[in-house]
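Worksheet for the structure shown next.
The block that comes next holds subunit A.
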Amino acid sequence: MIDIKNLSKWYGHFQVLTECSTSVARGDVMVICGPSGSGKSTLIKTVNGLEPFQQGEIIVDGTSVGAKGTDLPALRARIGMVFQNFELFPHLSVCDNLTLGQIKVLKRSRDEAVERGLRYLDRVGLLGQQDKYPNQLSGGQQQRVAIARALSMDPIAMLFDEPTSALDPEMINEVLDVMVGLAQEGMTMMVVTHEMGFARKVANRVVFMDKGRILEDCGKDEFFGAPRSERAKDFLARIIH
Partner candidate 1 sequence: MNYHWNWRIFWEESPDGVRTYGETLIDGLQWTLAAAGCGWVIALVVGVLVGTLRTLPQSAPIGRWLRLAGNAYIEVFRNIPLLVQMFLWYFVAPELLPSSAGAWVKVLPNLPFVAAVVSLGFYTSARVAVQVTAGIESLAGGQLLAALAVGLSRPQAYRYVLLPLALRVIMPPLASEGLNIIKNSAVALTIGLVELMNSANAIQEFSFQTFEAFTAATVIYVALNIIVVMGMQWLERRLALPGTLAEGMR
Partner candidate 2 sequence: QEPTGTLAKIKRTGTITLGVRDGSVPFSYLDDKQQYLGYSVDLCMKIVTAAQKQLGMTDVKVVMQPVTPANRIPLMANGTIDLECGSATNNAERQKQVAFAPTMFVVANKLLARKASNIRSLADMKGKTLVATAGTTTLKQMTILNNEMGLGMTILIGKDHPESFLMLETGRAVAEANDDILLAAQVAASKNPADYAIAQEALSVEPYGIMLRRDDPEFKKLADATLTRFYQSDDYPKVYAKWFQSPIPPKGINLNFPMPPQLKAVLAKPTDSPDPAAYAAVPPAQQAAAKKKAK
């Protein structure tokens, strides 16, 4: 469903991504890991066109992301995205956060949007919080609202960029639980994370990046078990205490 072919990207003279290729099939859960600055966030943002790229090709559900004339907003509306810092809209109530995209982009009626928004709010265990504002919620709650916001657009796939790394330890699990549930229901997911527990539990693919290159791209069991590149080994050793 998501095909990335020979992707390269530069910031000025600095090459962030070098010839990255991988693909995610319907129902796949792909975990992307690697040291800081290796280009994980950049890679995941190119998938829904939030970051432009200079070389290569990305095809999402038949649509070429980089092609001229692609209706990027329409594409993005079909892919949910969750950020490290939640990025809820602080001036809108939870309910309005959930319905803004549905109403403005999908042109749903307010009633329909609210109904669906609340269904997903319930799904992440926060029904009853819809009239609060983002800053009145804990980090874990905010991130779960962000997931509900993405889900309420009925996405065909979800992108996560370190969804738990800005959270206090107690809150990490409440978010991971929601993500595990999603994965088990068959949602297609690309997840940048250092939570190897999550990867072990639900990933079927793990991608390891360093310095803008994809060094490993293999099944979960292979990644955690079989021999692999020195760098990945180092990285795993450091990350799993």
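Selection rule: all candidates are chains of the complex that A comes from, given by their letters.
We take it that a contact is a pair of C-beta atoms (placed from the backbone, for glycine too) under 8 Å apart; a residue touches a chain by one contact, two chains touch by 3 or more; residues count from 1.
Note that the coordinates shown come from a computational prediction; the quantities given were computed from them, not determined experimentally.
Q: Which one of these touches subunit A in the complex: 1 or 2?
A: 1
Q: What residues on subunit A touch candidate 1, complex-wise?
A: 45, 48, 50, 52, 72-74, 76-81, 83, 85, 87-91, 93, 100-101, 104-106, 132-137, 149-150, 153
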